[in-house]
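The other protein chains are all here in position, but one chain of the complex has been omitted.
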Amino acid sequence: MEVLLALVIGVLGGAGVWLLLRQRTFQVVMGLVLLSYAVNLFIFSMGSLSIDHPPVVTPGQPADLHHYSDPMPQALVLTAIVIGFATTALFLVVLLAARGLSGTDHVDGRQDPP
Amino acid sequence: MSAVPFWVELVVALLLVCSGVFVVIAATGFLRFPGFFLRMHPPALTYTLGSWCVALAGAAYFSTLEGRLALHPLLIPLFLAITVPVTTLLLARVALFRRRRAGTPDTPPSLVATQSSADDTQGPP
Amino acid sequence: MSLALLVALPFVGSLLAALLPTRSRTLIATFAGAIAAIVSVVLLTAFPMVRGGGVIRQTIHWLPSIGLDLAFRLDGFVWMFAVMIAVIGVLVCLYARYYMSREDPAARFYAMLLAFMGAMLGVVMSGNLLQLVVFWELTSFASFLLIGYWYHRTDAQRGARMALIVTGGGGLCLLAGVVLLAHITGSFQLDVVLQSGDRIKAHAWYPATLALIAIGALTKSAQFPFHFWLPRAMAAPTPVSAYLHSATMVKAGVFVLARFWPVLSGTDEWFWLIGGAGGFTLLLGAYLAMFQNDLKRLLAYSTISHLGLITLLLGLNSPLAAVAAVFHIMNHATFKASLFMAAGIVDHETGTRDIRRLNGLIRAMPRTGALALVATAAMAGVPLLNGFLSKEMFFSETVFLSASPIIEGTLPVLATVASLFAVVYSLRFGYDIFFGPPSTDLPRTPEEAPRWMRMPILFLVAACVIVGVAPTFAIGRVLDAAALPVVGGTLPTYSLALWHGFNLPLMMSLVAIAGGVVGYIALRAAQARGRLELPPLIPRWNGRDVFEATLLGLTRGARHVLWACSTRQLQPQLFVVIATTVVLAMLAARGFPLTWGDRPRLEASNAFVVLWIVGIVCAVGAAATAKYHRLVAITLMGGAGLVTCLTFAWFSAPDLALTQIVVEVVTTTLFLLGLRWLPMPTRKAGEVAPLRDRVRRARDLLLAVIVGIGLATLSFAFLTRPAPQSISPFFLGNALPGGGGANVVNVMLVDFRAFDTLGEITVLAAVALTVYALLRRFRPPAESISQPDQQRVVSDERATDLLKPRRADAFARGYLLVPSVIARLMLPVSLVVAAHFFLRGHNEPGGGFVAGLVVAIALLMQYIVSGTRWVETRTRVRPARWIAIGLLIGAVTGLGAIVLGYPFLTTHTAHATLPLLGEVHFPSAAFFDLAVLGVVVGSTLLILTALAHQSIRKQAPAPPPPAMGDR
Amino acid sequence: MTFLRRIVPLPGLSLALLALWLLLARSASAGQLALGLLVALAIPVLVAKFWPVTTRVRRPLTILRYALRVCGDVVHSNLVVAWGVVRWRWHRPAFKFVVIPLDLHDPVGLAVLSMVTTVVPGTVWSELAVDRSAMLLHVWDAPDADAFVARYKARYEAPLREIFE
Amino acid sequence: MNATAALIVLPIVLPLLAAAVLLLIRESRRRLGSLINLVATFAGLVAAMAILWQVNRAGPDAIAVHLTSNWAAPFGIALVADRLSALMLAVVGVVGLGAALSAAAGWSRTGSYFHPLFQIQLMGINGAFLTGDLFNLFVFFEVMLAASYGLQLHGSGWPRVRAGMHYIAVNLLASSLFLVGLAVLYGVMGTLSMADVAAKVPFVPPGDRGLLHAGAAILAMAFLIKAAVWPLNAWLVPAYTAASTPVAALFVLMTKVGVYAVVRLWMLLFPALEGAGTQFGGPLLLGAGLATLAFGAIGVLASIRLDRIAAFSVIVTSGTLLASFATGSIAAAAAALFYLVSSTFAVSALFLMVEPVQRTRSERHAQRPVYDALPDEDDNLDDQQLPLVGRAFPVSIAALGLAFMACSLLVAGLPPLSGFLSKAAILTAIVGDGAGDARPATTWILMSLLLCSSLFTTISLVRAGIRHFWSTGGRFAPQLKLVESGAVLVLIGACLVLTVFADPVLRYTTATATYLQAPSPYVRAVFGTPPRPGPTTPVYPQIEPP
């Protein structure tokens, strides 16, 4: 399980980085989304993953990380998801504006050869 | 938390297996069938029995488990029934639109045309 | 006597002068002259106090932490300089009153002149080396502004810039040198430094220190190789040239050399560096001066040469020479200032400064001419004038110096030759313009200058004569007092007598004068034949060209470096960032082997293995298709997001799964909304990427793979490690008793870490506002302005159900009829679900964020199926207001706690017992969650509707339909 | 009465929302009832302008019978289609497009019809005439199109006309 | 809760409230918006000054801690105002006021929602300086950045959008790095409170140290990008030059946030890490600082346009700061802090002057400089001369010119203003330190780079000044509004104050630099602040000491 989860994070991150380095704005924004998935999962993976231990307090259970999964990374990821969503939206709109102003969807506004 | 009697578990297990089987059959059909409209039929299995079985299983299981009527899983098939048409309607319309545009044979003519004169059902110029 | 006040007085005067009416030159000149006169008088009265090694000190603390105090210090040497500055200042003020034209803005001129005077007084009176640098640079600025007084002329602009860069840059070197000196001696105090000569010379940094200070001094005194700026500075008004560029500012360099003479001189380095520069400049300046046709420029080169003489004297490592240097500083100031003033009168009266055009002026202006001729003679070193005396001292130094045979042999020759050249250029100045047939083609008809304009010259020339005739009487005590500090407290025996007998120095003088006359006649003859217009033997390039070319080359070089070390493209930037991160992380972790932990592995689930494979395929697929198949890429991205959501759900993070799924929906919609304005790219048939692109792709792929492996490795390392000594158990333990909620994640968001959430919703708000503002100015790409292709082919509305939902009918029509009904049926359901998530959030997964997004999606769905107009005639969503109210609630909730005496955002729970319902707990965190909800709804809707509004904003008329139906 | 109307503009909806609330809350405690009432009363007021049901819905019994019939058909059709998928290699069903002339014009009725059509496997709602006079279905297995149309109209459309018109 | 502790939320909450109020009033009420913006910014300045005063008064280790949500460290998010934070807050206050004044001159009108975004930007910057929690630092970075994206794009247009796109892309990547680094730190130490991190670092087992170092390096990358360290700074110049005047002035603060974060991280992590391996950080940071300084200086020299000069000056500042801090000398760090304050004001003022100065010219865009073609050999002075009669400067140009001169002196670090004082202090410190130093070469390099940057800046600014104020062509006396003059005046005035009261300032920064040597006072203060007993009593579980 761990190997595969690590692999998922790696592939998402690698795909994100690959897209980030492309020259079309749309590719870049897709890269940002994939990278944010990777980063969110990465943060999440710090919190000693466990199955069936949601951090919802049940009376009678000892309050430790053996009986609940770590709420801290979850709180962090929650914030990160929201911020990632916001920034993705922003970047998307910026690339739309850039497309409109420059007439091309190259990240540097370079015109494509005809 | 009360223990769940075996017969309930058996029913739940059967329902779940049933759901799994239907879902796999649906996916098989979706994967194998030629033509978009034909492919639209099997997923209905997933939307209906596939989810109904799980919802029933959940309702049965949690009702027994918690010792009170737990009908909330049934909300899910209900909501599905309401919302799924939107996607399928639109997608079917998409397929029709694109087939008509491309002039694919065996595409039914526009519905308006069936109501008015046959002249309207011309092919592309 | 307050030295600080004395220095401050001209600055105050400068400020006041700037405020006087700019064209009232008499008033301003009187005012400025009065200031200078006050300073002069005060200084003159102070002479008894500085005689015989007396020193006046005053210290004001400024920045003692680094040893920078305003320390003022007046000894004999400084006194001589200060008097020179003040007295010549008075004369220049008077002279300039007549020199400047009625239209010249006098306020600016005198303000800057006074500021310069203050700065120059500051330089000489500084008792602190850093303070010296401060005033030093101030003189550079004053000089810059004064040279650029007639700023509309390009020569003024260039001259000013060159002067500033050379002397200012030299000042920076001086700063460095001073800092080193202070490090060696432990203090910036001049008194301390002057006591530490041996220590300085013994220190390993002595050569560097010397070099840096020398650069500072040589640049300021226009010594080779920095001499080129001074001739260009002649673009300044002549009073400025007389004051700054002959008498005072350029002497700041030799002042510093003389100041440090006791502690820095006496070494070979000093001799070669200072003496070498001085000697060469002496010769070069004189040589170049001979060939100048411009009066002021001739004087400028002469100044360079004389400064070279002073520098050489200081460089000779002989106390007697140092005394001679001090003497020559005075002498040069008097005759050169008067010569400049005379040149200014000539220029003023005739309209030209070209020696070749000026002839026989003695008839038109006999008095000025006479004064100028006396001063010229002093410059040439004619006996009975002050110039002769210091030159004789110089000659005898060169003759009696004991050094290596080569130097002993060449130095007298050099001195004689330089002196010969001086005679030649003096003759050119004196004879060429005042004698011969009067010129007839001058721009103006020359007349005698006004009397008061001549007065300053008369005063200076008189000084030349008096000193020349009766040196001991006139200047002996002053020279003693001035030279004493320079040579370090022990004055060598010297004699100021006119006649030392018929000795070698006198021979050299005579040779120089005779040779000079001969040389002058030869030069005149050659120039009459059109030869020797430009100095021979000197390479065509000169210092000025080198300077300009260096500056240009520097700038061009800088541009090239910039071009090579930076980029305006995004891809290399991102590549560098990522690659640097990888390298840095590896470097940082170097030396610590990476080990896997021994945490019990998670139980395997085959289903999840398969699902993760689905996720991986989706991610790779999205990466592969994002260029040409955007919709496919969005779909695949949705798949990857779904798998992420499932992972959260599987690993006990229901809140994350909830949030991820709603965010996923909104993000997809957002992308689709955006896709409308991104025309579809098409792959060109048979397109083969050029090699460079393929190489880059391979490189990027490599980096992507490395990053992937790195992330995977890091996460695997943590996945296999046992949980750290985390602070999390505290949250688990306190969520219910302290935070009043069972859902620990939500309690963290609204209580433990509510501050984060406050920031997070602010981010959301800021982004939404930005998006809105940006889209207000949105200009769609040309090919997207018209209706999409799909709509154009079906624009005949009677024939199809594919209608635009543009009218606010009761129902959408056509293909959207059923979806719109369904969406509207779902609206109340969604709101109930939102309320459900909102209220349960504290105890179960949910909360304000999810609830907000549910509301937003429900409304969004209405927009999709019913169209913008339809929705907005039914309800006015004011997203900005939602955001504002949300933020306000958040901030006020937080501040409420402060009002109650608790820290910001402290949660309070109200307990109430209501009939029927029993005890009700109402935590203030619920308010905070309400803030989250408001901002989320507002922001999401603001972003989405701003995008959606683009479609109705740009409704271009459709071209005629090609066919009916779906065609 | 008018006062009650104003407070509870859509009583049916309010009732349904209350039920939904209680289901979601998984509790029928007094507190949840109160909250549910609050929600069920407030939300209809908020969404009144959006609420699509304009006609009065009658005949609860018909609704129930209709629902049960649809459920039965769903199970049956599921088996049919599943079987069809399984034996796809050996047997092809008679799939085709069928145009159904419509008598039902109420938008909500049509929406319900579309739900039913979608829910019952073997039929795909493909197009609705802009004047709501006909619809196009893609049918999984309809050897006889006319018979299918007749059965479809009788079984699914007619009860809806009763309910909504 | 004492008064200071209550005070330190104000720099964050005031702007937030102001932003909310600004969103509520109609966009058409420009004057009211400007007024609210100004009042809020000024109130922020007053609050910052009060905090500075309190912190300074209370002694060398004075630290005010505010436990938000009333949870003790390390569980809640603590706001910590120590000497460093207080100083930075004051800087933000002054620069903010300058930028707000400039915005009031009409800049806010070129787009929507300028004022709310402006306030949110202030909130983000202040928050970043105050927070004592790493993740909260991330959040405030994001607040600051989100607002900065909006402000940078304010007014739209292709240059802004293009530069903004690059700026946003790089910073989004940086944010991802921040998160990854943060996660690793949490994974190793199980905490996010800065004080707790500092306390726990020495006890990290050897097996985890590699991860810790990698995490810290990744985290540092995020900060170094913000600090515009070469080669991670290509985004800066286009973004800052494309931004509108008040925005560019405000942005000068943002690189300081990056520098601050580096210093903070350094203070918390490095004392403990140093034993583990001196190769970690120090020389790298020094090298990066030197490279940045060199790059900035070269950029300044290569620049013709005033805004580019200002933007590269920002980079010069960053390089100087990082290199000075990395020398490890207290005196150098103290001088660098002084330099930070002075150069921030100065460069900010320079940005504020860019547009008014350009207004004096008839052409919109800069000409090629005069020296590009070498002048002819010794052209005779009688020819080509314009009459030797001076021209008077109109009052507005004279005022602008004076301000420009002051700015130039400050930015170039020339006497007699605070720019010089701080640079001289740095020089003195590094030379004093370099004597016993094991790497005198870097001392010499740093020294020469510092002097070169001054020289290059002088060259460039003189060139620009001549072009703008001494131009021979058509020149207009620009209409200067009172508020925009006030904006420049505030910043230059602040520098004059720094010049006159240089000693108290340097004493303050020296105390700060001394304090930054060890994290213990910080840790003690944060952990020593109890939550106020009140509505809830926390249950402290037994956490075994590591």
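Which chain is which? They are A, B, C, D and E, in the order written, and residues in each are numbered from 1.
The rule we apply is simple: contacts are C-beta pairs under 8 Å (C-beta built on N, C-alpha and C of every residue); 3 or more make two chains touch, one makes a residue touch a chain.
We adopt the following convention: contacts and distances are computed from a predicted model.
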One chain of this complex is not shown here; going by its UniProt record, which of these names is it: "FAD-binding FR-type domain-containing protein", "SMC-Scp complex subunit ScpB", "K+/H+ antiporter subunit F" or "Branched-chain amino acid ABC transporter permease"?
"K+/H+ antiporter subunit F"
Which of these, C:V486, C:L584, C:L673 or C:L714, touches the one chain of the complex that we don't see?
C:L673
Of C:M861, C:A884 or C:A897, the residue touching the omitted chain is C:M861
Considering the complete complex, identify which of C:W650, C:F730 or C:F928 is in touch with the unshown chain.
C:W650
Hidden partner chain, touching residue among C:P845, C:P923 or C:G938:
C:P845
Which of C:Q787, C:T893 or C:T907 touches the chain that is not shown?
C:Q787
In chain B, positions touching the absent partner
1, 4, 6, 9-10, 12-14, 16-17, 19-21, 23-24, 26-28, 30-31, 36, 39-40, 43, 46-47, 50-51, 54-55, 57-58, 61-62, 65, 72-73, 75-76, 79-80, 83-84, 86-87, 90-91, 93-95, 97-98
Sites on chain C contacted by the missing partner chain, in the whole complex
605-611, 613-614, 617-618, 621, 631-632, 634-636, 638-639, 642, 645-646, 649-650, 654, 657-658, 661-662, 664-665, 668-669, 672-673, 675-676, 787-791, 802, 804-806, 815, 819, 826, 829-830, 833, 837, 844-846, 850, 854, 857, 860-861, 863-865, 867-868, 944, 947-948, 951-952
State which residues belonging to chain A touch the missing partner chain.
51-52, 54, 56
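Everything below uses one rule, namely that only the chains that are shown with their structure count from here on.
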By label, the chains that touch chain D as well as chain E are C
Name the chain whose C-alpha centroid is farthest from the C-alpha centroid of chain C.
D
Identifier of the chain whose CA centre is least distant from the whole-structure CA centre
E
Chain B and chain C have mean C-alpha positions lying a whole-number Å distance apart equal to 68
Report the inter-centroid distance (CA atoms only) between chain A and chain E in whole Å.
29
Junction residues of chain D - those touching two or more other chains
20, 24, 111, 114-115, 125, 127-130
Where chain A touches two or more other chains at once, the residues are 20, 28, 42, 46, 63-64, 72, 79, 83, 86-87, 90, 94-95, 97, 101, 107-108
Specify the contact topology among the chains shown, as one of line, ring, star, complete or other.
other
One finds touching chains in the pairs A-C, A-E, B-C, B-D, C-D, C-E
Residue numbers on chain D that touch chain B, as the complex places them:
20, 23-24, 26, 74-75, 77-78, 81-82, 84-86, 88, 95, 97, 99, 111, 114-115, 117-122, 124-131, 133-136, 138, 140
Given the complex, residues on chain E that touch chain A span 135, 139, 142, 146, 149, 153, 156-158, 161-162, 164-166, 168-169, 172-173, 175-176, 179-180, 182-184, 186-187, 192, 541
Using the touch definition from the top, list the residues of chain C that touch chain A in their complex.
568-571, 574-575, 578, 599, 601-605, 608-609, 612, 615-616, 619-620, 622-623, 626-627, 630, 633-634, 637, 640-641, 643-644, 647-648, 650-656, 659-660, 663, 666-667, 670-671, 674, 677-678, 681, 700-701, 703-705, 707-716, 718-720, 722-723, 726-729, 731-733, 735-736, 742-745, 748-749, 752-753, 756-757, 760, 763-764, 767-768, 770-771, 774-775, 777-782, 784, 843-845, 849, 939, 943, 946-947
